[in-house]
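Taking it in order: structure first as structure tokens, then the write-up.
Yeah, one chain of the complex is gone here, protein chain that is, but the others are all in their spots.
As written, the chain order gives the labels A and B, with residue 1 at the start of each chain.
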Amino acid sequence: MEPLDGNSIGGLLIDVFGAEMTGVSGTCGYCGDTGPVAGLVVYRQAPGTVARCRVCGNIVMVFVKVRAMTCVDLMGMARLDKPGAA
Amino acid sequence: MAGTALRGRLTWQVATVAALTRETTSVCTIGLEPPDWPGHRAGQHLDVRLTAEDGYRAERSYSIASAPGERLAITVERLDDGEVSPYLTEELQVGDELELRGPIGGYFVWEPNDGSPLMLLAGGSGVVPLRCILRDRLRTGSDVPARLLYSARTLPDVIYRDELGQHHDGVEVGYTLTRGQPPGWTGHTGRINADLLADAAWPAAANPVAYVCGPTSFVETAAAGLVGLGYPPGRVKTERFGATGGT
Partner (left out) sequence: MSSPVSRGFRGLRRAPAGQEGRLPPGQYLTDGFPVLSAGPTPHIPLADWTFSITQGGETKKSWTWREFRAVPDEEVTRDIHCVTKWTKLDTVWRGVSVDTLLGQVEHDAPYVLAFCDGGYTTNLPIEDVTGGKAWVAFDYDGQPLEPEHGGPARLLVPHLYFWKSAKWVRGLDLRDRDEPGFWETYGYHMYGDPWREQRYAGD
């Protein structure tokens, strides 16, 4: 199963951030690579959604839907621009 | 960004299936009438949600095939082991309801006032958002030079063949057929590679903006190929469908 990219979680990101995020710039906390969220490598099959840095492969974002709530882990991101900054 | 104000939440709405058009043996375009569509930008997609009688749900994303201003449409490829695509391409009927939300996407979008030459690379059903871009270009009267290089297995697998073939006014459409070619075929053959791109792509010096869409492996090769020709990575926009597309 090939992974997708950040475009595929566009809807999820709007749910979580309340805004379009695919064009927003993020910086990987492991290797420093900077690029649009759309470029992240995304594994979508549940139990959760995992986004990895395209360059180093480390996990930068995790989204887990638990009942009506989405748990968001952005600790792998060193920096994530604000929505609308694109 | 007039007309694209985000309300902060995407809400599901129930659209009526207005039309079904078979594009190829495994591909179908679904015309939709949602009650409250806010409009969209070329390149965006929407989410579809199906609910079975026992409450089971499945959700998928599909690129919007219609240009902004046209009746909303998505084009779906039936995947043999898919869960949703066989339903959408074979079971769905005009008059049925389809729950959807959108538009979604802020990165893989084209603005008609972008004056850059357009380089479009399509792998299989990755042609859908690129066709949307070309239709938007036509509707808005943009005169940016545009090239589409479309990789498909065989000629019968080419979606929108008649429509793409009709393009003129600054749009060049080229095909590469990877699995079989008709007799007398003069187009490209085989998978996209550096040589093919060197031949078919706008030179980097023209400062084109590129949109590459298709299965993940196609996008990796094609995007790397453009960067290898000197396209700045920031000028190569990518959208990966994965091997299963929307399933």
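Note that in this section contacts are C-beta pairs under 8 Å (C-beta built on N, C-alpha and C of every residue); 3 or more make two chains touch, one makes a residue touch a chain.
Just so you know, these numbers come straight off a predicted model, no measurement behind them.
K.L.:
Would you mind spotting which of B:51, B:154 or B:189 touches the chain that isn't drawn?
P.N.:
Final answer for the missing-chain contact: B:51.
K.L.:
Among B:10, B:28, B:46 or B:98, choose the residue that contacts the chain missing from this document, as touch is defined above.
P.N.:
B:98
K.L.:
Residues of chain B in contact with the chain that isn't shown?
P.N.:
Residues in contact with the chain left out: 12, 14, 49-53, 56-58, 81, 83-84, 87, 91, 93, 96-99.
K.L.:
Pick out the residues on chain A that sit against the missing chain.
P.N.:
1, 3, 43, 45-48, 50, 52, 57, 59, 62, 64, 66-67, 71, 73
The working rule: only the chains that are shown with their structure count from here on.
K.L.:
Taking each chain's centre as the mean of its CA atoms, how far is chain A from chain B in angstrom?
P.N.:
22
K.L.:
Give every residue of chain A touching chain B within the complex, in rising order.
P.N.:
Residues 1-8, 10-11, 14-15, 18-24, 35-39, 86.
K.L.:
Mind pulling up the chain B residues that touch chain A in the complex?
P.N.:
6, 8-10, 45, 47, 61, 101-102, 104-108, 215-217, 233, 237-244
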